[in-house]
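For reference, the structure discussed in these notes is given below.
Every protein chain except one is present and positioned as in the full complex.
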Amino acid sequence: MSGHTTNLRLKLPAICFLLQLLTILLFAVFVRYDRETSARLWHEELNHHNKSNRDNDFYFRYPSFQDVHTMIFIGFGFLMTFLKRYGFGSVAFNFLIAAFAIQWSTLIQGFFHSFHDGKIHIGIESMINADFCSGAVLISFGAVLGKTSPVQLLLMALFEVTLFGINEYVLLSIIGAKDAGGSMTIHTFGAYFGLMVSRVLYRPQLEKSRQREGSVYHSDLFAMIGTIYLWLFWPSFNSAITAHGDDQQRTAMNTYFSLAASTLATFATSALVNGEGKLDMVHIQNAALAGGVVVGTSGEMMLTPFGAMIAGFLAGLVSTLGFKFLTPILDSRLKLQDTCGVHNLHGMPGVLGALLGALVAALATQDIYGDGMADVFPFIADGSRTATYQGTCQFFALLITLGVAVVGGSLVGVILKIRTLGSPPDTQCFEDQIYWEVPEDHQDGYMMAVNSEDPDRSASSV
Amino acid sequence: MSGHTTNLRLKLPAICFLLQLLTILLFAVFVRYDRETSARLWHEELNHHNKSNRDNDFYFRYPSFQDVHTMIFIGFGFLMTFLKRYGFGSVAFNFLIAAFAIQWSTLIQGFFHSFHDGKIHIGIESMINADFCSGAVLISFGAVLGKTSPVQLLLMALFEVTLFGINEYVLLSIIGAKDAGGSMTIHTFGAYFGLMVSRVLYRPQLEKSRQREGSVYHSDLFAMIGTIYLWLFWPSFNSAITAHGDDQQRTAMNTYFSLAASTLATFATSALVNGEGKLDMVHIQNAALAGGVVVGTSGEMMLTPFGAMIAGFLAGLVSTLGFKFLTPILDSRLKLQDTCGVHNLHGMPGVLGALLGALVAALATQDIYGDGMADVFPFIADGSRTATYQGTCQFFALLITLGVAVVGGSLVGVILKIRTLGSPPDTQCFEDQIYWEVPEDHQDGYMMAVNSEDPDRSASSV
Partner (left out) sequence: MSGHTTNLRLKLPAICFLLQLLTILLFAVFVRYDRETSARLWHEELNHHNKSNRDNDFYFRYPSFQDVHTMIFIGFGFLMTFLKRYGFGSVAFNFLIAAFAIQWSTLIQGFFHSFHDGKIHIGIESMINADFCSGAVLISFGAVLGKTSPVQLLLMALFEVTLFGINEYVLLSIIGAKDAGGSMTIHTFGAYFGLMVSRVLYRPQLEKSRQREGSVYHSDLFAMIGTIYLWLFWPSFNSAITAHGDDQQRTAMNTYFSLAASTLATFATSALVNGEGKLDMVHIQNAALAGGVVVGTSGEMMLTPFGAMIAGFLAGLVSTLGFKFLTPILDSRLKLQDTCGVHNLHGMPGVLGALLGALVAALATQDIYGDGMADVFPFIADGSRTATYQGTCQFFALLITLGVAVVGGSLVGVILKIRTLGSPPDTQCFEDQIYWEVPEDHQDGYMMAVNSEDPDRSASSV
């Protein structure tokens, strides 16, 4: 019976074909190359606007795009391979839902940000933004990892991308908040959205799959590939869509130092909170990255290098403490089953990052920013806002993000509860074998689990 | 006896030293820095031609080069590590033959494309082209993986690079076909060349090594490193040598969307064709990449984003179906033993990509391309060709490529049959232990195979 419900033979092809064909149709109707991507339009720019090929945004943004792209598909994908029996699902479902999310978000973000004369115009910047949006979906994926079918995940991506687009539009275009690296739009949104989905999909019997929730030695090394790539390229992530020139350089540098400091804080705290003074791979794999999240909003501002370090240091500390002390409480008290601990890596550091952004914005002065103010805070530069007001707007942007994420995640969780979406039974979570043809060396654990299921009917839950 | 024939002690050093010293000699005589790489010549450009360092092609192409370089050495190398007992050979022979191929192709391509005043002049673009050529060799390597010695592989590289250079010269310089991402020159050529080599080297007793042809759980994860890197950087691959400006950006974008669509098509088809609705790692590792291959010719053209998606979707579909239904037939009926299934990933999508390129070329109009026509179709722009004629040329370029690949691969296969080249016996294919010092944990399988060889003399073959 359980074999039947998780059988993807018709469900997965149906949703993949449907979503892909719908996307192609909408692209055919609405999406066009922008002025820098179209052969005709770019050559008009060259001929009539005194530009050279060097001015094409490709050369300012493509290296950053490729770093972000690596983070989305290698970074997130391998970070989640830490599970001993869910490596295929981690890296490959990550691949599937991100491949869909970048297409769908091109449409959604396009409608909100580059819809002119009935057409969406796209280029390198929209590609980066699409990857960013898929990052939020992958953060949510981390919360429900191993407990959802690829059909559920594609549906989650469909709805989450849409809500992401709305929230981002409200924050950036209506409220006029700044959030280049997405402490709010990506990390806070993705984390709390995913946590709410996980809350609605709460599994009281998940204890039956706990023996598969850990790692093996080499799966932890695969996960480190993800960790290090995320860490390495986070400076590119935060700087990918900031203004050209000093802004990109400053954002990359702030992120670089914030991450370095969060790494030392993570190692220190990990050894400190462990009874035997041993380090815990879970902390290193995750909390060391909190330094990237926490400067997602303020990284483009004149944060100063030491300011970035303080932020990263605190983020690494808080994140590690979260893994040690908060995650078990969230699980037992609030019924929040957070497989990857996204609350520690993206949730709390995202909120901290939003607050830090509000603070640094409120401290902006003409003396510090000079003529660069217009790039970072256009409303302060043109006199329509004070720094304090900008800071206040940043703060409300956080509240709105939390609201959209919590309400949206709850609603989407309810949709994902539909029984025919192929969700794994409680006894077979964190197990590749239900969705994958697996090699011989991987087949025993599943059989063991299935067999142990019957005699263990009375197993207690969390 | 078999131990003797696969012993590399003299053969491998001899061919490595010989090829390397020959290459160094030819470089000493013929190869010089080009105008952008030479200290004297570039500073002449700066002083006398009103250029700035920003105009150096390094800044337009080096990031793309590094992405291509990563695809060649990490992407191809790890993609082939899926075999349970051939990980060393996969990644390291890939390393060896690519390291030789990039040197040799610099010479061969240099003679055809940048030979002036008795010297070959090289720079960043020749480095990209050399990597491209080595890509074709690595595709062929995929067809014969596990069944050939490194000595055979180096000889194959020597001849294949040479034939690649001739074919490319005929296509690009004589016929005037366009093929920036190499649907024809790289993928179609490499696949059918390798398949013919494999056909000539047909092993009727390969069944004796089938128990080693599969994967283990972690070898599939290593292979996913290769897959994802190839997928990620394919936009850079296809755009690396297109014209500056809109062309590079458009090519990258088309490839990005084609790959996303082929990923969804692959997941859908993989679940559909599996009896139990389970996904197959072989499909995900390979067919999801077909979207990059299929826009190799047309990616720089005004394909439109939705056109790229349709192409990618069909390529993923056809490629997955090929793995499921065509590969077994090719093996049993046509005696084509294709270890990595390069016919599905590079062969069919390459041919489709060539046909798509012919179609899109034939549809080119001044209205669509504007002044950008000269970059994409110089002969249409200068009035010497109609779009239809350009499309026809593209089609004949495909036929020529197929012809050169099939004839060339057959001839090279005959050369590689020489008995003293260290080829593994049928019982020891897909086995690292014959060429490598392996750690203890890897030693049993080989011994088992060798032992089982004796009592199993009458084993039937495919």
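We call the chains A and B, going by the order they appear; numbering starts again at 1 in every chain.
Throughout what follows, contacts are C-beta pairs under 8 Å (C-beta built on N, C-alpha and C of every residue); 3 or more make two chains touch, one makes a residue touch a chain.
All of these numbers come straight from a predicted model, not from anything done at the bench.
Q: Any idea which of A:Lys84, A:His121 or A:His343 touches the chain not displayed?
A: Final answer for the missing-chain contact: A:Lys84.
Q: Write down which of B:Tyr202, B:Tyr389 or B:Trp436 is the residue touching the left-out chain.
A: B:Trp436
Q: Spell out, residue by residue, where the missing chain touches subunit B.
A: 7-13, 16-17, 19-20, 23-25, 27-28, 31-33, 36-44, 46-47, 53-54, 56-59, 62-63, 66, 69-70, 73-74, 77-78, 81, 87-88, 91-92, 95-96, 99-100, 102-103, 122-124, 127, 150, 218, 222, 225, 435-442
Q: Which positions on subunit A touch the chain that was left off?
A: Subunit A touches the chain not shown through residues 54-55, 59-60, 63-64, 67, 84, 214-221, 224-225, 228-229, 231-233, 235-236, 244-250, 252-253, 256-257, 259-261, 263-265, 267-269, 271-272, 274, 276-281, 284, 288, 302, 304-306, 309-310, 313, 367-373, 375-376.
As a working rule, only the chains that are shown with their structure count from here on.
Q: For subunit A and subunit B, let me know how many angstrom lie between their CA-based centres, rounded off.
A: Centre separation, subunit A to subunit B: 33 Å.
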